[in-house]
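The complex appears here without one of its protein chains, the remainder shown in place.
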Amino acid sequence: MNRMNRREFLTSTSALVAACSLPMSLIEICQAKTADSFTFAFISDSHITHIKGNKFVRNWDKGLMKAVAEANLLTPRPDFTIYGGDLAQLGTKEELDHGMEIMTGVRGKVHYCVGEHDFYVDLGKAWQEVTGSKQYYSFDHKGVHFVVLNSILTFPEWMADSKWNKGMDRMKQMARLDNPKGSPFMVGEVQREWLEKDLAKVSTNTPLVVISHSPLQKIYKGWNFWTEDAEEVQAILKPFDKVTVLYGHVHQVQYNQIGNISFHAAMATAWPWPYPSSYAQSASYLPVLTVKMNRADPFQERDATGWQFINLHSGDVDVHYELANNTNRVVAFNRESGRPEDTAYQLAQHQIAAQKHY
Amino acid sequence: MNNQKNSRLALLLPGLLVSGLAWADEFDTQDTYRWYQEYLEVVKEGEKLFHSARGDNTVSCDQCHPNASNTHPETYPKFQKQLGKVAALHEMINWCIRNTAEGQDLAADDPDMIALQAYIAFERRGVKFDPGKH
Partner (left out) sequence: MKRYLLSCLVLFFSTTFSAFAAPLGLPKVPIPSDNPQTEAKIKLGDKLFHEKRFSSTGEVSCSNCHVKEKTFTDGLKVSEGIKKLTGTRNAPTVVNAAYFTSLFWDGREPSLERQATQPFLNPVEMNLPNHDPILKIVRRDPEYAQAFKKVFGKAGEAITIKEVTQAIAAFERTLVSGESPFDRWYFGTEKAAISPDAKRGFEVFLTQGRCVSCHTVEQDHALFTDSKFHNIGVGFTKIAKDVDKMAVSYLQAAHKGESVDIKVLTNENVSELGRFAVTRKISDLGAFKTSTLRNIAKTAPYMHDGSLETLEEVVDFYNNGGKVEEEDPEVPFLSGGIRPLDLSDEQKADLEAFLKTLTSPNYQ
């Protein structure tokens, strides 16, 4: 991409065109609104943790409460909210109930996606009961086809109840991010077959949005920033003109473009993770396109946490990161270059020290 | 008289040199291997501590620092904003223990503190020393 100033960038994207549907917290020039543009909120990775009795880890509670309170301020209202997974830390009924109690404060409908922390104690049973959600499903909205996957499964032999004394043992193995005895995430054959059948009914010029907890890419296996069958899933999505994958799990800003698929990671409401390159002992593959989030100040317990709202217009996805104690970030799809780009920091000379100081 | 003294010294010195093995910091590869294994035992202990709750609230260090990443032991001592002064690594570890894990401070020479620092440094092995870097 040539050197371009912000104004040139904005006029070259369709961001301005859709501005009128954006919430009032933004100062944007209003132009013609397109019929197919809408917004939705995306909240993820709250990791509600039970200590004992009715005591929960205050820090993570506060993160989710703040996201919910702020999301409720969006005016005009977003069409719905998506929850990106890991509502609970160890998937216990207490944690799921407490998390849902906070989530019921969200105005409007919420679609849930499952994360490994919700799942592994009992293979998703309590999570399904408490959220009332299926583990994978699809729905249509204003001409866009949404698919929600359970992308945190792993090899059936590893998951099987027979392998473990207690479900909690299995959960604790998956809960530790840097676990050398962990097992890689995957969508799996059953779901891939379901996905193919589901998408067979969708025309290739229908915009697709795929909600997944794991990245559907191979970024860093050591921390399960990884989907083992990423290539197979991407192949199923290949025939479509516009595909966007929104994922959780990584607790940091990431974005990428692989062929026809845009990828965007969600911020966690709970706590941030360092970028994999900050672990010096092994190689990792963070998308080169990604401009990193500002490094966190641990005193501000909400620093490098947040939530996001997505502006979808003509199938293009712009992610607006609402970041506590930080300048907000917008990663918008650039029609000219055909990939998502940060509207302020994409060019190296615009990046700031806090984004390079890992 | 002096000549006698001097010649006696002249005889003594080589003797001292030969038996000097008992005086200098001599060690062989068996020693260094053994000491390194003892060190790795402490690293292992540190890894256990790093991955378990330090205080009342179940939070463990690895939740924000998988594989001890983003701890930057190679930059200490340095100015630490959260402490208001130039500080050493163990002081920042205590800050995290107190504030994030809501546990009790460890003394600098507490075996647990030594173990934590051993693990943190081990996971950062090979990285260039960069004292004072923010």
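The letters A and B name the chains in turn, as written, and every chain counts its residues from 1.
Here is the rule we go by: a residue touches a chain if its C-beta (ideal position, glycine included) is under 8 Å from a C-beta of that chain, and two chains touch if they have at least 3 such contacts.
Since we're looking at a predicted model, the values are computed, not measured.
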Touching the absent chain when the full complex is considered, from B:40, B:83 or B:107: B:83
Listed residues A:43, A:250 or A:324, member touching the removed chain: A:324
Touching residues on subunit B - with respect to the absent chain: 79, 81-86, 98-99
Residue ranges of subunit A at the interface with the undisplayed chain: 24-25, 27, 58, 62, 65-66, 68-70, 72-73, 75, 297, 299-303, 322-325, 328
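Rule of thumb we're sticking to: only the chains that are shown with their structure count from here on.
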Distance between chain centroids, defined by C-alpha means - subunit A, subunit B (Å): 39
Touching residues on subunit A, where the partner in the complex is subunit B: 49, 51, 57-59, 176-178, 222-223, 271-274, 276, 278-281, 295, 297-299, 301, 357-358
Complex contacts: residues of subunit B adjacent to subunit A: 51, 56-59, 62-67, 69-70, 81-82, 95-96, 99-100, 123-127, 134
